[in-house]
Structure formats: structure tokens, C-alpha cells
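Every protein chain of the complex appears in place save one, which is left out.
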Amino acid sequence: MPEAPMLQVENLDVFYGSYQVLWDVSLDVTNGEVVAVLGPNGSGKSTVLKAIMGLVPIRAGRVIFEGSDLTRVPTHEMVAHGISMVLERRRLFTNMTVRENILLGAYHKSVASQTKDRLEWVESLFPILAERRDQIAGKMSGGEQQMVAIARSLMSKPRLLLMDEPYLGLAPKIVDQIVQIIRKINGEGIAVLFNEQNVKLSFGVSNQGYLLEGGRMVLSGTGDEMMNSDVVRRVYLGV
Amino acid sequence: MTIYLFIEQIINGLIIGSTYALIGSGIALIYGTMRVLNLAHGEFYMLGGYFVFYLAVTMGLAPWIAIPTAVFGAFLLGMAIQRTTIHFLFGREGWMFSTIAATLGLSIFLQNAALLLFGEQFQTVPYYVSGVVELGQVRIPAQRILIFAVSMATIGVMTYVLKYTRLGWAIRATSQDRDAAAVVGIPAERIYMITFGIAAALGAIAAAMLAPIYSINPWSGLPILLKGFVVVILGGLGSFPGAIAGGLILGVVEAVGVQVTSSEWRDVISFGLMIAVIWWRPWGLFGQKPS
Partner (left out) sequence: MFQPLTPFKWLGILGAIIVMLLLPMVTQDTYLLHVLILAMVFGIFASAWNFVTGFAGLKTFGHHAFFALGAYGSALIGINLGLSAWLTIWLGGLIAALAGLFIGLPILRIRSMPHVAIVTLGFAEIVRITLSNLTDITRGELGLWGIPVFDGFTVPGLGEVVFSPADKVPYYYLAFALLLLSVGVITALMRSKTGLSLIAMRDGEDAAESLGINLTRQKLQVFVVSSFLVGVAGAFYAHYITILTPAAVAGVDLMILIIAMVLVGGLGTLSGPLVGALVLTILVEFLRDLDTFRMLVYGAIIILSVMFLPKGLVTLGRRWKRPPDAAATEAE
């Protein structure tokens, strides 16, 4: 019998005010996997990640992580359950230094005592951030900022990392670096769930994907299955 | 007027300005963290004054017990007010206006509650220290030196808290990006409540220090609120260091302005200065236009 997935998202309905953006969305993430949520602009793919993290209220459905129901857990408690998130467009504390930003990633009481070990680990993954520790985060380049954001999210040593559009607004060269970083993170045994608009980029790194269209999950499968799917072609190319 | 008298006035301006800085930094802290303009901030000052009066005069406690107790009382009151009003408006449609309106309602409510509870007579608190400090020909009452020392020490402690403590980091992080702060595990709601409490406590410290030289009365909140507003406009709305500089500048400008005109024009001078700054540098003397 196969092991239950680490994250089970079941039948989510999400509203912004009276305006529904997600209908009956379900997805699974298995331990140690990299999963992509694919979808065009406005398909609700960001909302899926935000809903899991508790940043937008869930009207109906459940979020189960490692057997416990996290549907109503407030955002600031999620790191204690082993889930962390890199927000869209980095969202650093721009007036604070790189070091301060990274240290804030270990703010929660459940992880604060291991701050020192975590910092060593994170800086070994991103040596450049140790060199730049006193720089004001807001003054760095987009790629460097994304690195700080990822480092910050790793400070709580999550078992699952959510990444909202990790490649958005970055130069192609930087995107390659971020892809390498995601592989590296995954190599540390951390599962990653991210969303992306571009089909090729999505499956450069992930082994499993979901396609979201108009707030509904329309397809799921492995990278190859998705790349060759008629549905993907229809959604993206209008064929 | 002799040069010594003039120097005395400047020093007095700095001393009063240091309490303006306390008021302004409370307003700046709340605005910086929550983007809420607190029109009830003067009432924290007014009620803080009454707390000191009741503890120090009516109950006869020593100032070093009465003042910290009053300040702690104001801290709790600030948290309670945030939790029962602002908390429910924050983030709702049109919250930026509704919080301003609600705090205006709170201000008038608290002012009149104080009038009913404490009566309309003006109260005062005896000097905490007596004597006069002489520096050459310049004479400054020790009480005023104490005001300056306590205000500056409070500002120093607050600066340290914001820069180096876990709470301070959480406040700064929440003020910069609420969602990002929540994601790393900072409970924004609790930080907001504590921020309100701290701002109220800063107001109460100013009230405790000014109680011996100004009277305590139910109407004392509005004038001090407006001073605080001038301070935050000078320093850039939401900037803690700006509020400190703004407070000292306002104190000196008022002191000089009163020498040139007369004391009844004091407030006109400060509001005139504020409108000039808005015209000339809308984001304050040190602030930058937010992107």
C-alpha cells in the first residue's frame, strides 16, 4: 500500500469577498517531491498557495499536512508545522539588512532555539549571503533578493516549501540559478510546491504537475504527460 | 532680552520638545506599523496624566512607584482599545478612513468619559525634584532637566528595543510587510495590539513628566494630539527617528516664535510651520516619498 501523501489539499473553494476564485481544487504532494502548479495569468495558481498558507480564507475544503488538519491554522503558526513559503516578488523586509531578514526566518518560538545551526546551514547553501550580510536587502538585485527570500524561508527548516512564482521578473540567467537552488533544496529532503506560468520552466525541475484554468484544476500528471497534453496546448496556445 | 534669557528659552524649547517627541513617536509607531492614524492618541496622554495624579496625589504613592504603574496602566488600556475597536476595522473595506473616524469618536468619547469620572477641575502634581541648576548665568529648574532626561532615556530604550530585541524586529518586520511577517511566524494581530500599548505608554510617560508644570484636565488631549501631528509631519509620517527630530525642532521653533510674538500664538506658529512643510516637503524634513 503506498504511503499517504505529505500534503493533501482537498476540494478547496476560495472567495475574495463575494467573488469566487477557486472551485473544488485538490492536489497532493508526496514526501520529497517537487510539484508545479501550472496556469495562465489569473487562473488562481497563486491563490492555491496562499490558501494553503492561510493568507486567504478558505470557504470550503481541507488542507491536510502529515496527517493533521491545517485548514484553519493561522499563517504565523504554519512554520511550526513544517511548512514555509517564499512569497511572490520576494517580499523582503527591504529596510533591514540581509542578515536581519534571514534571522527573521527563525522568528517562531518552535525554531528560535536552533537559530545558530540553521544560519550556518543556510549560509553554507548560499555562501554569497554571508558575504553580503550587512547590505540593506532592498538595495540588492532581483536575483539576490530571491536568494535572501529563499534563505529566509529555509531558516525554519521546513519539510515543505511553497514558492509563489519563484522566477517572476528575473533574467533568464538568474532563473537558471534559481532552478539549481530548487534542486539543491530538494536534495536536502525538502518537498517543494511552486507555481509558474511557463510550461517548460515548470517541468525543468518538477516531476509532477497540475494545470489550473479559471480557478479549476483541469489536469494533472508527470512532466512529460503534461508537456504533450492537448489540454495544455489548448490553454496556452488556444489550439 | 539678554542672551542668557534667550539661551534659556532655547533650552526650554528642547525640553518641551523632548516630550513632543514622545507623543510624536507614539503616533509614528502606530502609523508606521499599522498605517492607522490614531486621533485618540491625545487621550492616552490625558488619561496617563490622570493615572499619575490618582496614584501620586490621591493615593500618595512615591513618584517612582506611581509613574511606572500609571505607564503600565496606559499600556494595558492601549492594548484593550486596539483589541476592541481597531482590530475589527483593520483590513475591512475603507479601513483607512474608518479607523481615523473611529479613533476620532474614541477621542471624544474618552474625553467626555474623563469629564464625567474626574470632573472639570484642573489637577496638578507636585514637582518630582526641586532646585535649580545653574550653568553660568543660565538657570534651569531641576524638574525640567528631569523631563528632558526621562524623555531622552525613554527614546533611547525604544530605539534599542526596535533595533535589537525580538519584539522590535517583529514590529519592524510587520510594519514593512504584514504577510511576509506572518509567513515567518510573526503574529501580526498581537504585534498590533502591543504597538498600540507601547504608543499609549509613551503618551503616559510624556504626561507624567509634564504633569507638574502643565495642568491635567479632560481637554488636554486634543492640543497635545495636534502637537504630535505637527511632529510627525515634520519628521515624516511613520518614521520613529523623524518623530524625535521633529519633536525637538518643534520645541525650539515654538520657544523662539513665542519670544517674537506672544504665547497665545504658539499653536498658530506650529500649525503654520506644519502647513509650510506640507507645501514644501510633503514627506517631512527627512522622509522620502514612499514608492
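In order of appearance the chains are A and B, and numbering begins at 1 in each one.
Criterion: a residue touches a chain if its C-beta (ideal position, glycine included) is under 8 Å from a C-beta of that chain, and two chains touch if they have at least 3 such contacts.
On a predicted model such as this, the values are computed, not experimentally measured, just so you know.
Taking the complete complex into account, B:113 is the one of B:5, B:113 or B:129 that touches the chain left out.
Considering A:56, A:70, A:83 or A:119, the position touching the chain not shown turns out to be A:56 (whole complex). Seen across the whole complex, the unshown chain contacts chain B at 31, 37, 39, 85, 88-89, 91-94, 96-98, 100-102, 104-113, 115-116, 222, 226, 229-230, 232-233, 237, 264-265, 267-268, 271-272, 274-275, 278-279, 282.
Simple rule for what comes next: only the chains that are shown with their structure count from here on.
For the pair chain A and chain B, the distance between C-alpha centroids works out to 42 Å. For chain A in complex with chain B, the touching residues are 53, 55, 74-80, 84-85, 87, 91-96, 100, 103-112, 152-153, 155-156.
Contact residues of chain B toward chain A in the complex are 166, 169-170, 172-173, 176-177, 179-188.
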